[in-house]
Structure formats: structure tokens, C-alpha cells
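Of the protein chains in this complex, one is absent; all others appear in place.
Then we have chain A:
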Amino acid sequence: MATTPIEQELAGACVNSLGNAIGMPQLCDAWFGNQVFWLLVALVAIYLILTKLALPRLSAVLAERTGTISNDLAAAEDLNRQAKDAEAAYEKALADARAEAQRISDEARAAIKVDLDAAIATADEKIAAKSAESEKQISEIRAGATASIAEVAKDVAAEIVKALGGKVDQSKVDAAVVARMKGN
């Protein structure tokens, strides 16, 4: 079979006349230079991309994130403490208000008691005065009654004596009546 010029050119240490690989293309020394050169270019390119652009950016982002997270945690802790403080202040205000209310009610109770005592004392005085007056009136009435009873008794005794036909000695009757009443 006649080979065309292109096929002849293709055929070599690594490629046969059909354009297929002879053995392992990896071991074809004609291609090593190309591999090494372009590998070094690729590695330098990746290294430059990483060191000039990617790594500073990524480490900055990660540092910023760490910073943000710790800042947020600190802020949250601060807010938590503030809330606790507010709660404590509220509790204190509540206790103060309760104590104040207790004090005010105690004061009011004391003031009312003073007023009440004064009023009771006045009322007692009035009652005492009234009862003394009543006592006096009663004793007057009683004295008046006793005198009236004696008068009536003397008159009745005199009349009874007169009715019995006796001689009325007014002074004797009076004395007898008085003596009789005293005997009570």
C-alpha cells in the first residue's frame, strides 16, 4: 500500500502510518518538552492567580466572617446583660413600690387610729357627761319622789287617823311617818 506524504510525515517514533499510537504515548520522548513547558506555564498561572487574587481575598473573607461572628456574639452577650439589668431594675422598682404602698397604708392606718381614738374619747366624755346629768336628774327625781311620798303619806296618815276618829296631831303624824320611812 502506497502511503501519502502526510501519512509518511505522521509516522514516527510515536505514531504509526495510520495515525495511531505506537506503544504508550506517555513514553514518547518527542513530546516531553511540550508537556514540561506547558505544565510549568499552567502551574505558574495557577500560583499567580492564587497568591495575587484568590488567597488574600479568601483569607480576608474568612477573617471578616470570624470577626463578624465574634462581634455578633459579643453584642448578643451585651444585650443579654442589658436585659438582665433591666429585669433587675424592674424587680427593684416593684419591691420599692410595694414597700412604699405598705408604708403609706401603715401611715393611713395610724392616722385613722389617732382620729378614731380622739373621737372615741370625745364620745366617752359626752357619754359620761350625759350619764352624770341623767344620774343627777334621776336622783333629783328620786328625792322629789321621796318628798312627795312623805307628803302624801303624812296627808294619808292624817286622814286615816281622822277617819278612825282620832285627834290629829299633825306634828306627831309627821314624825311617825318620817320615822317609818327611815325604817325602810
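Following the convention adopted for this analysis, contacts are C-beta pairs under 8 Å (C-beta built on N, C-alpha and C of every residue); 3 or more make two chains touch, one makes a residue touch a chain; residues count from 1.
The definition used in the following text is that contacts and distances are computed from a predicted model.
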Per UniProt, the name of the complex member that is left out, chosen from "Phosphate ABC transporter ATP-binding protein", "Acetyl-CoA C-acetyltransferase", "Ferredoxin" or "ATP synthase subunit a": "ATP synthase subunit a"
In the complete complex, the non-displayed chain touches which residues of chain A? 1, 4, 6-7, 9-10, 14-15, 18, 20-21, 23-28, 30-43, 45-47, 49-51, 53-55, 57-58, 60-62, 64-65, 68
